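Worksheet: one structure, shown below.
Note that this complex is displayed minus one protein chain, with the remaining chains in position.
Chain nomenclature is as follows: A and B, assigned in order of appearance, with residue numbering initiated at 1 for each chain independently.
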Amino acid sequence: MSLTATQGEGARRLPRLSGDWPLIVPMGLLFIGFFCGPLVLLLWVSFHNDQNMEVTGVAMWARFLGDPFYWNVVLDTVMLGVKTVALTVVLGFCTGVIYLSCGPRVRSLMLFAIVLPLLLSVVVRTFAWIVILGNEGLVNWAVMSLGLSAAPLRLLQTELGLVISLAQIELPLMLLPLLSVMARIDPNILDASHALGASRWRTMFRVILPLSVPGLIAGSLLVFASSTAAFISQSVIGGGRLIYMPLVIWQQALVVYDWPFAAVVSIALLVTVLGILTLISALGRLART
Amino acid sequence: MRTTRSFADVSYYAVIGAIGGLAIAILVVPVLVVLAISLTSAASLKFPPTGLSFRWYEALFDPVQSGHIHSAALNSLQVAGSAAGLAMLIGTLAALWLDRHRGAAGRALDTAFMSPLVLPMLSFGLAALIIVTMLRQRPSLTWLTAGHLVVVIPFVIRTVSASLSQLDRALIDSSASLGASSFYTFRRVVLPVIAPGMAAGAFLAFVASMDNVPISLFLSNARTDMLPIRLWGMMESSLDVRVAAASGVLIVVTSVLLVVMNRLVGLNRRV
Partner (left out) sequence: MTAFTLNRRKFLAASGGAAATAATASLWGTSALASGSVIAAIYPGTWEESFRSIVAPALQEAAGVTVEFDPAYAVDQIAKARAARALPPFDVFVLDPGPAATGAEMGLYQPIDTSKLKNADKLPQVFVSEMAIPVAAQVVGIAYNPTKFDTPPTGWAQLFEEPYVSRLGLTGFQTTFGTTSLIEIAKAFGGSLTDIDPAMEKIKEVLPKIAAVAQPSAMAGLFQQGEIDVMYTNTQTVASLKGRGVDIEFAVPDTGAIAFVTTMHIIDGAENLDNAYAYIDTVISAGVQEALMQEPYNFIPVNSDVPLLDTLPMTSLDAMNDFVRHDWTQINPLRPGWIERFNREVAA
């Protein structure tokens, strides 16, 4: 299974060049040297039964897999990624549709707004979200002065609040690939759809959406991978009541120094997320055929 | 017919506008909050700010008070710059290869190349430190750059792959059939299409590296102090406003760069 969000029709395959292997050599070397090395080491560490890594065995795997609590943590982590992807797909696609209908001046303004969050250091970004989502924060101030609710809404330290704050930093990851794909949609197709009497809704769902799928898939892959791994946002905005895998890894690796167990959780996270990513790209291929 | 049509249009504009507006708000409001905080006259991060002043920007630029922040920022810029540059080169080549190899092997590799983004960076950082030590090496800017490079390269592969999917393959075929060399075809046909993807990927790689805490934590040493780690300490122990001012500087600098780039190359027409 592949993550290729960019599958073309088989018939449009590039002419196969016999000598194109040098293209992949730098990436291959880098990957083997710098990624497979640490990964193999983690695998090796995970098959130890004690913290000092003297006894080999599968005790840590048994501890992880045999405990419903950790299955729940895995599920929560996956669901966090799914919810963040869902939110960024909806927000991102609609933003993209607006982007398409705008002139170059507005487009560059929008582009600027989209990259802005990336310029905020995570350290101060989480503080800003405390300001926005808190009981005495901006959202609650707006809600209460509009009379929508008598008591402040609880947003901070809830999954909803966390997903919203993650959306900010993940939206650029969704939008950058998405917009580069959407911007190449031929405006004549949209005009044609219109001239043929299709409503704007119909044009959006039947024309723009299918053509945007490669961008949405590429974005979803990035968003899912990075939101499930966003340790700092998860722990600062989500708080101690929400437990995700990166927190468990941090506690095990850096507070109690149980490296075998930390390695088990790391590999479990890797396998789970790669599985989901494979699923997303398979869905993407399905949607295009 | 006509009335339903216009009702549909109104609902379309209302819904798309509302959702798009929400998206822009989510993107921008936290940035405005940080900018507001950075201009506070008070002694600690607080919203709303009690009064306006540039004192924290002055403090941030003052070499006596903030010299170590400057050197950390330079280190971070150097690492992020080299990691993003190398990532753009290596990632683009890999994406081109992957685009031509759609078989099982190609797809498996594509999945594998995404995995650095997924493996918890804390574990990766620790494991990388163990391996670097095994090689009888000490953490250094070079190792740090290599570590960052591995985890930011998926951004480039992903964005370039997405751009490649937009490539009209008939163009390549005709270019080839007209006898153009493959390099010429690449430069004149492929490159213009994937350039925005390369730029977007390199940008994402750069900011991801700039803001990386876990890998820097383990692969940096006393001489290769990194910015986010320093900001983290300032934030946690004393709510130091320079943390917000540092982000403010980055925003202003990038805005200026974007405006300049816009003037020079018309970035907006490309993306």
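As a convention for this text, a residue touches a chain if its C-beta (ideal position, glycine included) is under 8 Å from a C-beta of that chain, and two chains touch if they have at least 3 such contacts.
All figures in this text were calculated on a predicted structure; none of them were measured in a lab.
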{"item": "Candidates B:59, B:89, B:130 or B:171 - the one touching the absent chain", "value": "B:130"}
{"item": "Touch list for chain B against the chain that is not drawn", "value": "42-47, 68, 126, 129-130, 132-134, 136-139, 217-218, 220-223, 225, 229-230, 232-239"}
{"item": "Contact set of chain A toward the excluded chain (per top definition)", "value": "69, 72, 126-127, 130-131, 134-137, 156-157, 159, 235-236, 239-243, 247-248, 251, 253-258"}
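In this section, only the chains that are shown with their structure count from here on.
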{"item": "Inter-centroid spacing, chain B versus chain A (mean Cα positions, whole Å)", "value": "14"}
{"item": "Contacting residues of chain A [partner chain B, same complex]", "value": "1-8, 10, 12-17, 20-21, 23-24, 26-27, 30-31, 34-35, 37-39, 41-42, 45, 90-92, 94-95, 97-98, 104-105, 107-108, 110-125, 127-129, 131-132, 138, 164-165, 167-168, 171-173, 176-177, 179-181, 183-184, 199-201, 204, 214-215, 218, 221-222, 225-226, 228-229, 231-232, 245-246, 249-250, 253-254, 259, 262-263, 265-266, 269-270, 273-274, 277-278"}
{"item": "Partner chain A, residues of chain B touching it in the complex", "value": "5, 8-9, 11-13, 15-17, 19-20, 22-24, 26-31, 33-34, 37, 45, 47, 89-91, 93-94, 96-100, 102, 106-124, 126-128, 130-131, 146-147, 149-150, 153-155, 157-159, 161-166, 169-170, 172-173, 176, 182, 193, 196-197, 200, 203-204, 207, 211, 213-214, 227-228, 231-232, 235, 243-244, 246-247, 250-251, 254-255, 258, 262, 266-269, 271"}
